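Excluded from the complex is one protein chain; the other protein chains are retained at their positions.
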Amino acid sequence: MSNKIRIATTSLAGCFGCHMSFLDIDERLTKFAEIVEFDRSPLTDIEHCGECDIGLIEGGVCNSENVHVLREFRRKCKILVAVGACAINGGVPALRNFIPLEECLGESYLDGIGVENPQIPGDVELPLLLDKVRPVHEIVKIDYFMPGCPPSGDVFWKVLTDLLEGREPSLPYDLIHYD
Amino acid sequence: MTKSFTLDGRIIPFEDGETIIEAAAAAGVYIPHLCHHPDYTPHGSCKLCSVKVNGRICSACTFPAEEDQEIVSESGEINADRKRITQMLFVEGNHLCPGCEKSGNCQLQAVAYHLNMVDNHFPHFFAKRELDASHPDVLIDHNRCIFCELCVRASREKDGKNVFDIGGRGINKRLIVNAPTGLLKDSDLEVTDEAAHICPTGAILIKRTGYLIPIGQRQFDQQPIDKVSLTTGQGGHEQ
Partner (left out) sequence: MEEIITKISQRYDHDPVNLLQILRIIQAEYHHIPDAAIEQLAKLLSIPRTHILAVAEFYSFLHLAPRGRYELLVSDSITDRMLGKQDVMAYLAQQLKVPIGGTRDDGAVSLDNTSCTGLCDQGPAGLINGLPLTRLNKSRIDVIVDLINQDKPLAEWPRELFAVADNIRKPGLLLNNGIPLGEALKSAFVRGLPETLEEINRSGLRGRGGAGYATGWKWHLCYEGPEEEAYCDIETQRQLQRYVICNADEGEPGTFKDRVLLNSYAHQVFEGMTVCAAITGATQGFLYLRGEYLFLYDKLQTILAGRRQAGLLGSHILGQDFNFDIEIHLGAGAYICGEESALIESLEGKPGIPRNRPPYPVTRGYLGKPTVVNNVETFFAATAIAVNGGEWFAKIGTEKSKGTKILSISGDCARPGIYEYPFGTAIQTILDDCGASDVLGVQVGGPSGAFISDQEFGRKLAFEDMATGGSFMIFNNSRNILDIVRNFSHFFAHESCGFCTPCRVGTSLLKNQLDKIIEGHGSAGDVAALEEICQLVKKYSHCGLGQTAANPVLSTLERYPEIYQSKLKKISYEPGFDLDGALESARRMAKRSDKAAHLAQIDEHHD
């Protein structure tokens, strides 16, 4: 085991846009790689989290699997950061919160245009949908937030360098955006 | 001799009949606000302009300026509480900025930026609210209404029409439209009405204008709300 800072990341009900934005820290990535090692993340294909220093959560919580993953992150990460609008308030996926789940599933699998062999998938391997998409702070305790859709590379850089250098993360005015 | 009060240690002159926020704005000092607009009767409902006057919390937009008041506005405590009040507005309605065409021109969002708000803090209500897209030129998205009543006041005081009012009570309040059907298309509202343009959030929008200016180049992308407010004399203006 190296003594590098371990970071895990995941995308729950999100679009991976925040992860893409993370890569926008560009050449600073190489600097980053010297002190950081990635644990569970779409960037590594590690399936389950080991003990980590920082967990980054993109996306809100829309199904049972999201709940399990989020809880694993909370268990394994000393610091948990909600990344992006969807993690913070449900974001665009939460637009379905105002339509009953029955109607959402019905439209997709039963009576929507172009549906063949209408049936609601019932395989036990599939995660079930929650009736509402929830921000992550309503399921587990969250330590810090990175607003934005997505947060810019500079936001990632600022919050992570603050954390790595032992400072309380804070964002200057021009880095706070919700869009 | 001009009369004056002290605001965060600064001496602010005022004239009789002025409110604290008016005198402060005239002296170039911004006090956060959403329901206040200098052209309309003070409302005092959003409570973002709360300040401590001689130790007591008052709304700067309704409270009269008086000689020798000691006023605190920009303290850590008051700004932290203003942020919480803003977060209340964010969880009460459904404010999903990435999908809102007002983003960047929205005073609710801009005040939140100003207060360094990075999350919504409270559990969301996820209240089911309606959308009224019936009018050819103007749209109401009730998800974003914060009950500042600026549209109610603008329609009544400037347009002379009474197109809007607030119905319901408590957390069940709602913006109502003066039409037998309750729909905007059957009301007297015209796209040229002040009431169609006054909304500080994305609740009342002019159709087909939302993306004329790209995100990133809008009013509050360029300048924070305290600067905009002092140069335009209000929270912001429609672009």
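Letters A and B mark the chains as written, and numbering starts fresh at 1 in each.
Assume contacts are C-beta pairs under 8 Å (C-beta built on N, C-alpha and C of every residue); 3 or more make two chains touch, one makes a residue touch a chain.
Being a predicted model, the structure only gives us computed values, none of them experimental.
S.K.: In the complete assembly, which of A:24, A:37, A:138 or A:154 touches the absent chain?
M.R.: A:138
S.K.: Considering the whole complex rather than only what is displayed, give the residues of chain A touching the chain that is not shown.
M.R.: 64, 67, 71-72, 74-75, 100-102, 105, 120-122, 124, 126-132, 134, 138-141
S.K.: By the contact definition given up top, give the residues of chain B that touch the hidden chain.
M.R.: 42, 44-48, 50, 57, 59, 62, 64, 81, 84-85, 88-89, 91-92, 122-123, 125, 146-147, 162, 164-173, 176-178, 180
As a convention for this text, only the chains that are shown with their structure count from here on.
S.K.: As a quick test, compute the distance in whole Å between the mean CA positions of chain A and chain B.
M.R.: Distance between chain centres: 32 Å.
S.K.: In the complex formed with chain B, which residues of chain A make contact?
M.R.: Per the touch definition, chain A meets chain B at residues 82, 85, 88-92, 94-95, 97-98, 132, 134-135, 137-138, 142, 145-147, 149, 170-171, 173, 176-179.
S.K.: Applying the document's contact rule, which stretches of chain B touch chain A when the two form their complex?
M.R.: 90, 94-100, 103-104, 109, 112-114, 116-121, 123-124, 126, 128-129, 215, 224
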